[in-house]
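Let's turn to chain A:
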Amino acid sequence: MTVLLDLLSWVALLLGSFFLIVGSVGLLRFPDFFTRMHAAGVTDSLGAGLILFGLMFQVDGQWIVLFKLLSILFFIWLTSPASSHALAKAALHHNQQPLLGDEVRNRKQAANE
Partner candidate 1 sequence: MTIEFLVDIVLLGLLALTAIAIHKTRDLFASIMLTGIYSLLSALFFIVMDAVDVAFTEAAVGAGISTLLMLSCMPLVKKQEQPSRHHRPLGLVVVTLTGALLIYGTMDMPPFGSVDDPIQQHVAPRYLHQSMDEVGLPNVVTSVLASYRGFDTFGETVVILTAGIGVLALLGFRRSRAQEMQHRVPAMQQHMILRIISKLLIPPILIFAFYVQFHGDFGPGGGFQAGAIFAAAIILYTMLFGLSTARQVFRERYIHLLAAVGVLIYGAVGIASMLAGKNFLDYDALAANPLTGQHVGILLVELGVGITVAAVMIIIFYTFSGRLDKDDHKEPES
Partner candidate 2 sequence: MLSQLPILQVILPLMAAPLCLIVREPRLVWLFSLLTSALTLGISILLLQQVLHEGTLSYALGGWQPPWGIEYRIDPLNAFVLLLVSLLSFVVLLAAHTSITREIAPEKQTYFYMAFLLCMAGFLGIVATGDAFNVFVFLEISALATYTLIALGSDRRALWASYQYLIMGTIGATFILIGIGLMYMMTGTLNMHDLAQRLPAVAGTRTLFTAFAFFIVGVCLKLALFPLHLWLPNAYAYAPSIVSAFLAATATKVAIYLLLRFIFTVFGVEFSLNHLPLQTILMALGLAGVFMASIVAIYQQNMKRLFAYSSVAQIGYMILGFSFGSVTGLMATLLHLFNHALMKGALFLALAGIFYRLGSVDLDKMQGLAKRMPYSMAAIVIGGISLIGVPLTVGFVSKWYLVLAALESGWWPLALLVLAGSLLALVYVWRFVETVYFQPLSEANSQVKEAPLGILLPTWLLVVANVYFGIDTQLTVGVAQIAAHSLFGSAS
Partner candidate 3 sequence: MSYLLQYNYWIVMVLMMIGFYIVISHGNLVKKLLGLSIFQTSVFILYISMGKVEGGTAPILDEGIVLYSNPLPHVLILTAIVVGIATTALGLALVVRISESYGSIEEDDIQKMDNEQC
């Protein structure tokens, strides 16, 4: 039983870390503001979420710790989408338009040349 829990915990932790790294790479590599925001969102909700989830298997009977982890998860899932939302609104407000289809390619070419 403990082995299974440990295994699950590790899988979740590793997956979470993977998403954190993917999110950070995306934040650096994506072409425009909105796609970057999408990448940043992944780190918060999936990355941090999975890591917290993984940690929950390690509580080992200390229910207060589980409660704390759950509340952290709850607050992250509440605040992180809200802040993404606020960011997107602010960007739109300042006339940031998403890059679409050809524009991305054009910009890449321009950058390469």
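Operating definition for what follows: contacts are C-beta pairs under 8 Å (C-beta built on N, C-alpha and C of every residue); 3 or more make two chains touch, one makes a residue touch a chain; residues count from 1.
Per the selection procedure, all candidates are chains of the complex that A comes from, given by their letters.
Worth saying up front: this structure is predicted, and the values here are computed from it rather than measured.
One candidate from 1, 2 or 3 touches chain A in this complex, that being 1.
For chain A in complex with candidate 1, the residues that touch the partner chain are 75, 78-79, 82, 85-86, 89.
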